[in-house]
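One chain of protein is taken out of this complex; the other chains stay put.
This part shows chain A:
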């Protein structure tokens, strides 16, 4: 085997390949004939093998350059002679708009002519492509070797560029030097205009022309940047579109209302998108959108929103759909949707102000009718009116809130920014300086519901009521003020047992806890705690008394509430004010005994605690026996009643135990003997002697007012329909505060705020040691924000006060005002 090696030889290639002489001209003439056949769609009988072989040989023999240029020249001639005349055959001046000569042509004629032209061009193009791919197949060896080595574009690319040069960018005829490309653009633009005007056009045809423009580029390299489509057609298209939409926007705005305009604009935008997909190129989509948005939306949105039929109109008439359209339009050009948002905010504030004004008017109408008479004659009515104003306000605000929530959901796609903006607007009018009663009204609303409103409602319904209150509460800036009112109202509800359900109260507290935090509710919870502890205390005291042994049938039962003075707003109950309050009322002996007994008992349990008796808040059940005297209806028998009266009334009535029936006590006497504060005494006497159903005492003279000189008799002839009679105290009730009261409340509030602010400042300074003024103010604001929003002047005052008291000092010579904490 091995012997054979070495004998083997390389055989040179065959003569056909080896011979260096290749007759280029004869081969080219062969190829040219074939190419001509290809161009005239006559190629089915051509043999690929033969053509390829010729082309291969030519290239192998280093004649690639000649072949390349010959093919290019051939294509150039073919295109500029045969194809161009063919294109011209499809040209007719009719197809262009605004030709001076033939203005008479109708749109249909124009469209037909344009389509014919496009069709001709498209066919020439696609035919050229097919032919060139065949020719490129034949010349594949040239592409691979010669073009590759010399970094020339493939013959196919070259031929496509020739099409660009010889057809598109050359004049349509010798005497008309508009390039074909220009005409093509004009025709396509015209067709698109027709479609905008509602005509039906051949989208596929245009699309294929667009494909042609897309596949050719200005400079011939493959980069996408200078495709003919981009540099030529697209520019024109965007320009004409801009002009068109600018005109159209004005016209539509003039003729229609905002809603219709929005619909129109939305449709146009959609149409353009669709056009890019179906007729033009997708890459144009963002650009044309930009144009349409500029013209139809960005430049007009303010105008549209502020139209008579703009946002206000839509809001007031629940035009959710139109609002939604408008919102979407605005969202297209502005992520913040500022124009629509602004309009909505303005509307909210305006409507809110209306509600505020209405509430003020309603609440003022009552005090506006001044005079004692009015106040006396229908105190309850007045209260109701005040409360009604509060409740109406709350409900109105809630209704407004519901409405805008609806709008937000239906029209604004639950946009977050919109929601914040709306919340801010609500907060704006709710905390408006012109309307200081927000906190009180909300508390009143809750109070009203706790006392009456929730009667007979299901749990879910109660829940929604509570939630509503919480929603409003969210908007309230001065949470501390609200806390003050709420505490007051709650206190009264608890002590007077007016609350319908303790459960609901607790539920409310926990809701507030979630919403406003632990701090806010600790005191409220403490109040509840006091109530429970007191119950236990009462029970254990009762047991204690029973354990004392001697069973006294006349024993008085004591139910007691021990209240922590810090948590309960006792001052607002009017017990602590006025100097005479310090002198506590004189209790009857029997009562006093048990009072002392309890004090002793309590001291045993908790030594060192001081008990202060608040008789004005207590009540007592007493059994009264009315002697047999003739009644109006003639009956004559002894009547027993169980009277539920306030503690003071009890004291007064017990006074009369010692007074013979025909004797009387004057007001002064009663006052002297009981030491009840005058205001309370008057109220109690009114309820005992004036109120028609509980007239246990008879007053002389019989007027509504109680004067120091009035005399009081025991009404032996009292006759009640029920055994148990509740004698209500003509109380100051839960009504809207008078202006004086409000000023007081605010003053108190300001005082407590001052402490809060000071505490905050000290906390901050303790941590920072040194801090610039503006920073300190900022941090203080953020610290107390959860409770209220203090005025800067207040913070300044507090800082000064702290400096005075040497908590802080000013840093001398600092660039900006700064303080230092003095430990």
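In this text, contacts are C-beta pairs under 8 Å (C-beta built on N, C-alpha and C of every residue); 3 or more make two chains touch, one makes a residue touch a chain; residues count from 1.
Here is the rule we go by: contacts and distances are computed from a predicted model.
Chemist: From the list "60S ribosomal protein L6E like protein", "Ribonuclease P protein subunit p30", "BTB domain-containing protein" or "Trafficking protein particle complex subunit", give the UniProt name belonging to the chain omitted from this structure.
Modeler: The correct option from "60S ribosomal protein L6E like protein", "Ribonuclease P protein subunit p30", "BTB domain-containing protein" or "Trafficking protein particle complex subunit" is "BTB domain-containing protein", the UniProt name of the unshown chain.
Chemist: Given the contact definition stated above, which residue among A:80, A:129 or A:145 touches the chain not shown here?
Modeler: A:145
Chemist: Of the residues A:56, A:211, A:602 or A:713, which one touches the chain left out of the display?
Modeler: A:56
Chemist: Could you list which residues of chain A touch the chain missing from the display?
Modeler: 1-18, 43-53, 56, 60, 130, 133-134, 137, 140-141, 144-145, 149
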